[in-house]
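Note that one protein chain of the assembly has been removed; the remaining protein chains are unaltered in position.
Labels for the chains are A, B and C, by order of writing; each one numbers its residues from 1.
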Amino acid sequence: MQKVTRDILIDRAAELLASGMVNRVLGWRSGEFFYDVVPAVFRSEADMRDGFVFDDFCGCNFSKYLVKESARSDGRILVFLKPCDTYSYNQLLTEHRFDAEKTYVIGVPCDGMLDIGRIKERVGEGVIGIEAEGDELIVKTLYDGDKRMKREDALPDRCRHCKGKKHVAFDELIGEECEENDENASGRFEGVAELEAMTSEQRYFFWQNELSRCIRCNACRDVCPACTCEKCVFDNPKSGVENKAASDSFEEKLFHIIRAFHVAGRCTDCGECSRVCPQHIPLHLLNRKFISDINGLYGEYQAGETVGSRSPMVDYSRADLDPSEAIGKREE
Amino acid sequence: MYDRREPLIPTIGTVTDIRIDTPDVKTFRVVTLDGKKAFEHIPGQCAMLSIPGVGEAMFSITSSPTNEEFMEFSIKKCGCLTDWLHAMDVKQQLTIRGPYGNGFPVDTEFVGKDLLFIAGGIGLAPLRSVINYVRHYRGRYGKVDIVYGSRSMQDLVDYNEIIDEWAKDAGISVHLTIDREQPEWDGHVGFVPNYVKELGFAPNRVAVLCGPPIMIKFTLSGLFELGFDKTQVYTTMELRMKCGIGKCGRCNIGSKYVCKDGPVFRFDQLDELPSEY
Amino acid sequence: MLKYRINKLNELFSSIAENRLLYIPSDGTDGRAHYTRWQDGIVLSDKLNTVRSAKDFFFPQSENLIEFERNGKEIKVNDIRKEPEDFVIFGVRACDAASFDILDRVFLSEPVDSYYASRREHGIVMTLACDRPAETCFCTTFGIDPACPGGDISCWQSGDWIYIEANTEKGKVFLNGLDLAMEQCDENEIAEDKKVICERIGKLPINNLPMDCFGAGKTETYFNDPAWAKLSESCLGCGTCTFVCPTCQCYDIKDFDTGSSIRRFRCWDSCMYSDFTMMSAGQPRPTQLERFRQRFMHKLVYFPENNDGIFGCVGCGRCLSRCPISMNIVKVIKNLGGNSNV
Partner (left out) sequence: MQIKVRKPLIVAFCCNWCSYAGADLAGSNRLNYPADVKIIRVPCSCRVNPTFVLRAFQRGADGVIICGCHPGDCHYTSGNYYTRRRMTLLFSMLDYLGIERERTRVEWVSAAEGAKFAATMNEFAEQVAALGENRRLEDLRCKK
């Protein structure tokens, strides 16, 4: 359950709309079922009362939409950002991808969003409703009646190891601001560490298996707030690496290595890539590897924590280690 | 050996002649390896030309089907593949498959009528095939007028053929125009749509229109002013194509595929399609 | 109708796999069902459907078409087509089986696509009735009956038995050729199961969408509908819906330089991509609105217009569960039909 209800958000948005401070609202619209929430632009209070939702399935990160929305010249847009979304917001501002003056950010608290995929993994298909009861979820199913599961098991990986519940950018906050939760965040790199502990061959087979499922739908790229190139190299026939389908296992690796590398130092670890992947490839493990390497070798760095911070990938120190030393050092 | 027919497998052609028409248009003469024409076609139909590794694209066949020896393609330099084609020399081989599309109704609706061809720039390419077909079967058609305009004198495609052959044929009048005055030019100066109105054709004929979208738009309204009806005006379209056989799914306007149901449309047919482009 | 003990399913599989490649839905390491080449130890998944559709078997994501050799000014064409091996796909659901008819209309219409045609000829489709359809299913909207799943051979799981019935001549010949002792039985034995399926599907929330207002001749009605702007505004322009869709068949043809030859291959393409219609002369579908509209107009209007009123959707529900932003054909149908909350 989210502590802030939709009505509180709608009330505040309605005030801002009425005052002319903003002329539209970027929020979540309810869908056919209880879980298929769609990002949408609302232009009136009535429209919001009709379709706006804020619940456990509002995982979508709106930051990237601001690039497109703020380019439309008409007025300011109100956007609801969860703590982890605000990192992407800052990062996009750092990269001058939109004009902050054209946005109005309301920070909303987040108690972790649920992943319908994980729920279905536990209880099977045919899910028609959900209720929270303490730490447990009661899932109503079509054929097996009510099923119980731990809320924790329904969290996507990014929420399980939430990097912080504090907003790093906002014009105003609604609800109580939490202090950062370092205990959880440190678990972020568990998955990476597990892989690092494997032998090279095991890692190879692990990734071979995972990446072989890739269908190159580009959802990871298109949703990524760090992927805002006007023309991606993989779409550009003149780049020499253009490809539309992974015709060989090499191309699967090429795409994912280059994509992760390109967002290295800019990736805020928002976890959208893993959320949207139709084939459930744990793409966050690639990004987190880079983050963990950067933190370990070049000092702790969280992209998007402050506007204008310098990414370690566009910086250097004379004391940096050579690759052979650095990779050896990590192992000790 | 695998003996199924496969439309996507092309044949090899050789470029036997390259003519420089304008600074950015060249005309390529293509025959198969045994020196014949690759296939028969109807005026207005297209073929897929490709240099493996560079690209494959659809081009209208500019030579007339009555030409028994070879095919010609007038190609403007504007992209990856066309850049390559412009840089190559004769004897270069390329792949060719086709013919694709419906073509102009030269043996049905055009027969016995007076014809008016209006082209701008490289838009003459698809019309050249029809014009030469009509010249070959001169008796079947009535009076023929050709209005052709380009940016400058140098940009007139097939200038020599127009002057030396078309203009000398009985019953064919050629009206050339260029956009801006030029010292060595003594013909008409002005845009095609205005020229068409100035010439004031009687609306008792079939008009065929090809050129840049903006020219089509204004010429069309000019023709309507002269009393033409949509059912009398034809054009030929161009969109991105990959397969040429209506399967790859990208060249549709509404439910019609340009590669299969087009590229030749009558304006009343176009009216039934959504105004996507 | 034939029946066979379900606890001996493995024997059925091994008998099929003797002379043919057999693919069945099986759970992968990600806990989801994927078609997997059967061998001893591969177990039939209990999931409703596979993540990817079964179209892959006939229209793979990427396939080599031709090989060229370029030598100076000369070009040589090598026909690298091979007769595919015989194969069987088991466990195809009614929706995917119906999608083959739609793909057939595209690829088997003149001029016939030989790559697709030869795979179709060498493949046998064994379907499986859906005893537990999910909330995202809406196949009945398109007249598909999950209780009679079609294909060359239909199967039903019921109690201790798997019931098998051939629908086509090809299916009959294949079943007769199997070296298995199957019992003859009466169709009525599964009548009750079929009824249960029908009842279940009847209770699903989106099982009967109003489709009367779509189909041939509706281009003008919907093309300029203002709802497109709203529906497409949050579309990311990724290709997820197209690639998991069993009926999407748009493709691209590309060349790959291997260093010693040029392989011309074909791969799935998506009308949702910005470069789908990009030409050197310009971009006819400049924004996501036009691309989004194209995808759904194609399925709901253009396709039926060219194909005797058959819609280009089979209601498998994959796009409903896979779209990153949860936009899908159901929302489009309801919105254009004018009766939705979206």
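Keep in mind that, in the parts below, a residue touches a chain if its C-beta (ideal position, glycine included) is under 8 Å from a C-beta of that chain, and two chains touch if they have at least 3 such contacts.
Computed from a predicted model, the values in this text were never measured in an experiment.
For the chain that does not appear, the touching partners among the shown chains are A, C. Here one chain is not drawn; of A:61, A:103, A:218 or A:247, the residue touching it is A:247. Touch with the chain omitted from the figure is made, among A:21, A:132 or A:327, by A:327.
In the full complex, the hidden chain is touched by chain A at residues 192, 195-196, 200-208, 233, 240-241, 247-251, 253-254, 257-258, 260-261, 264, 286, 289-290, 293-294, 297-298, 312-318, 320-324, 326-327, 330. Mapped onto chain C, the footprint of the missing chain covers residues 256, 258-260, 263.
Convention: only the chains that are shown with their structure count from here on.
Remark: chain A and chain C have CA centroids separated by 30 Å (rounded to whole angstrom). Centroid to centroid, with C-alpha atoms defining each point, chain A and chain B lie 51 Å apart. Counting partners per residue, chain B has 80 as the residues that reach two or more other chains. Contact with two or more other chains is made by residues 252, 269 of chain C. Residues of chain C touching chain B in their complex: 65-66, 68, 70, 73-77, 79, 81-83, 106-107, 109, 111-115, 117-118, 219-220, 223-224, 249-253, 255, 257, 262, 264, 266, 269, 271, 276-281, 284-285, 290, 294, 297-298, 301-303, 305-306.
Across the interface of their complex, chain C is touched by residues 2, 4-12, 51-56, 78-80, 82, 88-89, 91-95, 238-240, 242-243, 245-252, 254-255, 273-277 of chain B.
Against chain C, the residues of chain A that register as touching in their complex are 29-33, 35-41, 50-51, 60, 65, 116-117, 121, 125-128, 142-143, 209-210, 213, 215-219, 221-223, 235, 244-247, 275-276, 278-280.
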